[in-house]
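All protein chains but one are shown in place.
Letters A, B and C mark the chains in the order given here, with residues in each chain numbered from 1 onward.
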Amino acid sequence: MLWTGLSPDEARTYIEQKDKSKRDKRMTMTEAVQTFVKDGDNIGVGGFVNSRQPVAIAHEIIRQGRKDLILSFQSAGLVPDYLLGAMALKPDHLSVQRMEFAYCGHEYAGTSSMLRYMTENEKIFIEDWTNFSMSARFKAGAMGVPFLPIRSGLGGDIEKCNRSQTIQCPFSQRNILLIPACHPDVGILHVQEADIYGNCRIKGQTFTCPEIAMASKNVIVTCDKLIDHEIIAMDPTRTSIPFFAVDAVVELPFGSYPTVCHDIHYYDKIHLEHFKGLTDAFRKGDRDSLAAYYDAYIYGVADTDQFIDKIPYNQLKYARQTESRNLELQTHLTPPIA
Amino acid sequence: MLWTGLSPDEARTYIEQKDKSKRDKRMTMTEAVQTFVKDGDNIGVGGFVNSRQPVAIAHEIIRQGRKDLILSFQSAGLVPDYLLGAMALKPDHLSVQRMEFAYCGHEYAGTSSMLRYMTENEKIFIEDWTNFSMSARFKAGAMGVPFLPIRSGLGGDIEKCNRSQTIQCPFSQRNILLIPACHPDVGILHVQEADIYGNCRIKGQTFTCPEIAMASKNVIVTCDKLIDHEIIAMDPTRTSIPFFAVDAVVELPFGSYPTVCHDIHYYDKIHLEHFKGLTDAFRKGDRDSLAAYYDAYIYGVADTDQFIDKIPYNQLKYARQTESRNLELQTHLTPPIA
Amino acid sequence: MTDYATDYSPGEMIVTAGARQLENNKVIFAGTGLPMVGITLAQLTNGPGIIPVFEAGAVGPTLDRGLPLSVGDSRTTSRANFIQGLNSAFELTQRGFIDIGFIGGAEIDPYGNLNSTMIGNFPENYMKPVVRLPGSGGAGDMSCSCTYTILIVQHELRRFVEKLQYCTSIGHMDGSKDARKKAGLQGKGPKWVITTKALMGFDDETKRMKILATMPGETVESVQAVTGFDLMVDADVYEFAPPSKEEIRLIRDVIDPTQIFCKR
Partner (left out) sequence: MTDYATDYSPGEMIVTAGARQLENNKVIFAGTGLPMVGITLAQLTNGPGIIPVFEAGAVGPTLDRGLPLSVGDSRTTSRANFIQGLNSAFELTQRGFIDIGFIGGAEIDPYGNLNSTMIGNFPENYMKPVVRLPGSGGAGDMSCSCTYTILIVQHELRRFVEKLQYCTSIGHMDGSKDARKKAGLQGKGPKWVITTKALMGFDDETKRMKILATMPGETVESVQAVTGFDLMVDADVYEFAPPSKEEIRLIRDVIDPTQIFCKR
């Protein structure tokens, strides 16, 4: 049995020995990635499709370069595309060896050309799961058990390609699927609010961010806003992730831009679709346009502030103004033009 | 394999066929208990020890009388004591045949004399669990799986007395305990706030109330306060239990009195200790004092309003004033005298 | 008498058919795209009490911020009753709280099994497919655990195949008696298949796909002509009514005015 990331016993031992003190964990993005992301790491990617994807952390990983990464997520769009795109352009600088996932694509905006390019050219190892089975794998890791039983995937081809095992339930005598825990080496998450100790507040759906945080060996969190610990202490039932699961807190407004961040900003469809178009073109042979994007928006900037500085203000403004607002109020806004 | 309450397949089928519409579920307590609590039922008891115990529902069950009940909970104090006390006094009116639990007692206020009386005289069937294993049994039921794996209870005597099974984990090859789901026939819960559809907001610790709600066939909820659905819709991340899991909503201020209800009132230690003293006396042979309590506070009142009406106002007031308040502010209050 | 539209697109026909099949007050697992449009249409017509659930965690929202572009979109949360995350949504499904799920796929077989993973030889070329599709997402889970599912597939010969290249979402498996139950599954599996050509169900005995109704302008023969396996035909096969003018107005003016999912 191959455990990618940590085995349950390794994951338990690491947390046992970890410094769980309540201390200031602020870091720069550069430091956080230098400290916690290593070659060969299994990276648990937070967010869901193009919602609250940890884009800023992915950009920094690309800037620094890492080899032989494993990506674990249920459904994701922009972050795997960014990482796979970086690999497609400069495999000696950044490479992904394996993905464990349920869906890689962009829903309304179509399939992932980078996934197609990588798989159809046999450049990465793929392990297919479903959204529930991947979510439950993180949950098993978070709960500290080596597996969870689920009632998905019994009798199809997915479980033939992955490490799940069918057993007969000793209580009900019916078949049930056991899925192994996923303990990433590092969880990368963007949240709306965190305090300096790492207590995180997620607005809207949590996706599987709390589970990834609890399951991972180390966790890097970017937050749109650093909040006073007092605010956490005044209503601890709103804390989504407790401080002792988090290792680095980076205050980074727009850290998940151009994906949607609940209550903060909606998608920047123009930027998303622009990048998507470049990956489509890459798959059809146009390497240079995608390379130019990376040079301009990732390698050519020092950090997320500089990346955001390159986004036209009316796109940023529209993304913010269209978030958490009813349709009637949205109709009075003028959409930016690509 | 004996399933008490519903088997996983029965529990699934029942929910499949259930009317899950968003409709007004307000009922009187009398109706709710008449409709949803039957002889022989497995009752999932919400709350924890003497926190947020569903006292009002227990009183109504005692008034109406039920036979051969099964009580499932992790740790509880007052509700099992009330039910066992009723059985001790009038076994033809109310009886408990079995308890599946981890702890029955009153923490600071000592052990349960009713548990001692019933077990030491071999009047009920006992199945011991731990707080985690009972909590996980409700969680398994809530998740819709027939079991969950946990790492408690391997090698002690508890799992020798209960239905858990040790297996070798097919991934890690280490021993692990499987605990069977618990699907009560009826979950009885007290919460601070609910809307008419059954969306519940729990303040403070949730204990295992959401898990019991999702695992049960039917659910009766009492709430200190009925709130507008608008309030739920404005912040759905605060909903602890979704409406479609709930069958009856009874607005009942002080529905968990004299146990503590987070943010509403602290313990009424005088009343709690008074009742506890009567159960202690019962075990030592004084039947009449306990019978007098039941006649005065349960059989002699029509409902919880009348029960509360019998509590001296300064006890009610002190319980409210000592809740969610720091020690400095509490020192200015005058405790009532028993 | 209903005033039928004469000018409507294939997508609009599918959405209308999907909406009409939905019973009021049911809990429905909403996927991205046409299902979301169909559910919203049903809520505005025959199913005001329909409760949508989105797999990223929102239960029972009102889609008053516009059509979500994703099931994880913040727009799925507006005025919801309950919001947690993916595990919560799928556990609700596993527990039996989700009556109906909408699922799509790139290929479908006679038993309603679907492929949304890969085109190519499986298992030989799993690591080097001819075309790699996005993968299961939540469809594989919905197919297992919703009480029943409605499938939406583009009706083309290459997509309606006797044998899938890869089975992502489990339908009636090989059609044998109690196949799903024996496998350990809970939901009843696919109930309907809705395409631009027909409304289909599954035979009670064989579990093979059966034409229940043909879409306007289609015949049993024209449907069979674009299907790569033999379809059964219901004894009472009928012609499905086209979208009404009101249904089309709702789709175009209210639900999807910018044609995100429902092209004209």
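We adopt the following convention: a contact is a pair of C-beta atoms (placed from the backbone, for glycine too) under 8 Å apart; a residue touches a chain by one contact, two chains touch by 3 or more.
These figures come from a predicted structure and were not determined experimentally.
The chain not displayed here makes contact, within the full complex, with A, B. Considering the whole complex, the residue from B:K18, B:H93 or B:R151 that touches the absent chain is B:R151.
One of A:I43, A:A136, A:I232 or A:L290 touches the chain omitted from the figure, and that residue is A:I232.
When the omitted chain is restored, the residue from B:I62, B:L177, B:I270 or B:I308 that touches it is B:L177.
Checked against the hidden chain, the listed residues B:W3, B:F36, B:F101 or B:Y197 yield one contact partner: B:F101. Contacts to the hidden chain, counted on subunit B, fall at residues 47-52, 74-75, 101-105, 107-109, 111-112, 115-116, 119-122, 125-126, 128-133, 135-136, 139, 150-158, 160-161, 166, 174-177, 204-211, 260-263, 266-267, 269, 323-327, 330. Along subunit A, the points of touch with the absent chain fall at residues 11-16, 18-22, 142-145, 197, 199, 214, 232-234, 236-237, 239, 241-245.
Here, only the chains that are shown with their structure count from here on.
Put simply, the C-alpha centre of subunit A and that of subunit B have 40 angstrom between them. Look at where the CA atoms of subunit A average out and do the same for subunit C: the two points lie 28 Å apart.
Looking at subunit B, one finds that residues 144-145, 237 touch two or more other chains. Residue positions of subunit C touching 2 or more other chains, listed in rising order: 58, 77, 83-84, 93-94, 145, 186.
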